[in-house]
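The complex is shown incomplete by one protein chain, all other protein chains being positioned as in the whole.
Moving on to chain A:
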Amino acid sequence: MDSYQKLLAESVLTEDKVFTYRLLSRTLRVHPNTAKQMLYDFHKTQNDRRPGAVHATYLVHGAKKANVHLNGGDGDVDMAHSSPDNESISEDIPVLTLSLVPEDQLKDTLAQYEEVSSIHVYSVGPNPVKDMALLADVAQEALSLGPAEGPSPGSIVNSGVRRREREGAPRPAPKTAPQPISKAVPQPAAKAAPAGKTAKQEAKPSIFKSTPASSKAKEEPKSTQASKDADTPTSSAAAKKPPASLKRGGSANSGIMQAFSKAASMPKKEKPSAASNPATPSGDDSSMHVMSDDGEDDEDVPQPKARAAGRKTKKQREEELRRMMEEEDEDEDEDEPEKAPSPEEEPMEEAPALEPVTEEPAEVVTASEGGRRRGKRRVMRKKQIMDDQGYLVTIQEQGWESFSEDEAPPATKAKTASSAPAAATAKAAKKGAPKGSQGNIMSFFAKK
């Protein structure tokens, strides 16, 4: 029962953190009302021990006295022009006021109230809160701890809730961290950090693979891997996808990246869903996938900072690690197809642009090696892609990428998916990357 005392003492007194009831409720998985009482109890016991040790803010709800809100209602507007038979006076309407006040102002605020229907501790912190807007960051943190789906604990539930039933519908990723509002403007890199929690996991493997210490030296392979990662999951909608992603990931990182780092939170949740349903083509997914690989690309840039800046609890980190492992399993699936086609592709190194041609259209899903060879007839391929989607020819790059993935995983998945340890995956990916078509494209650009 007193575990919360310990947690709060640790966080508030030692780490100087501010705790809102919501954050506490979600950290401890208790009902918000219980969390409010916990905060109150903590505040009381600490201040009994040492006055001024912790500072609280209160949320007060009730009716204020009439003279406090003189400007309520626009009853005094001069109405020379209104229709004569109806005086234009707004009714006097009761106002319930929700106030968030620091404890030192609580007494004054309460004095303004006629009646208080509800009051509770909103937050406790080591220092008096000067700017309430700072609590918004904590609130955002609380949101990020919320459950992936359904109502958060303690909020009013609605049994009538309807969701769209659609194959491949993007489910909000668990632990999606909405961006703290205040961080939005100034530093794009730091901003992407909390937001990219989920997406980061996607890219993390590449860090581990390429090594913790000397990441700079291996910048190049990493980015190729990342770009590959970015491309593989887009299986279904790949044909519709604009071609830019490869180039972006490989060469033109900085400029465009920054633009999209703002959008980081959007892509990050599309990604997992796309990865989990690689084989379900769905009508209106194309737009999201365009975003999704952008999100991946982002990760190359702000990653180091993202990890450094992570102010996560141990629990979170563990959770993340666990998820990462799962993610890696998935990655493996995605890597597998890379390796398979690579021997064939190698001779094509000089002209990466032609590669896309080698694949079969969506109709011949079961085509194996032989099928691919047949697909090398470039002209045929172009035509068909245009017929289906009406997109530019370059799209074929994507079409080939994802298609091979579609094909291969069923065969390899059973073997490797669940059992392979992370290290093995890393190795495999490492090996695959330079050989794979992505590497070819990089070299193409390098020559230029």
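Criterion: a contact is a pair of C-beta atoms (placed from the backbone, for glycine too) under 8 Å apart; a residue touches a chain by one contact, two chains touch by 3 or more; residues count from 1.
In this text, contacts and distances are computed from a predicted model.
S.K.: Not counting the visible chains, the remaining one has a UniProt entry; which protein name from "Eukaryotic translation initiation factor 3 subunit G", "Small ribosomal subunit protein bS16m", "serine C-palmitoyltransferase" or "DNA-directed DNA polymerase" does it give?
M.R.: The missing chain's protein name, per its UniProt entry, is "DNA-directed DNA polymerase".
S.K.: Among A:Leu13, A:Ala53, A:Leu106 or A:Met325, exactly one should touch the missing chain; which is it?
M.R.: Once the missing chain is taken into account, the touching residue is A:Leu106.
S.K.: Kindly note down the residues of chain A that lie in touch with the hidden chain.
M.R.: Listed in rising order, the touching residues are 1, 4, 22, 25, 31-34, 36-38, 40-41, 59, 61-62, 65, 69, 71-74, 77-84, 86, 88-91, 93-100, 106-107, 110-111, 113-122, 132-133, 135-136, 139-140, 143, 146, 149-152, 154-164, 166, 169-172, 176, 178-179, 181-182, 184-185, 255-256, 258-260, 262-263, 265-266, 269-270, 284, 287-288, 291.
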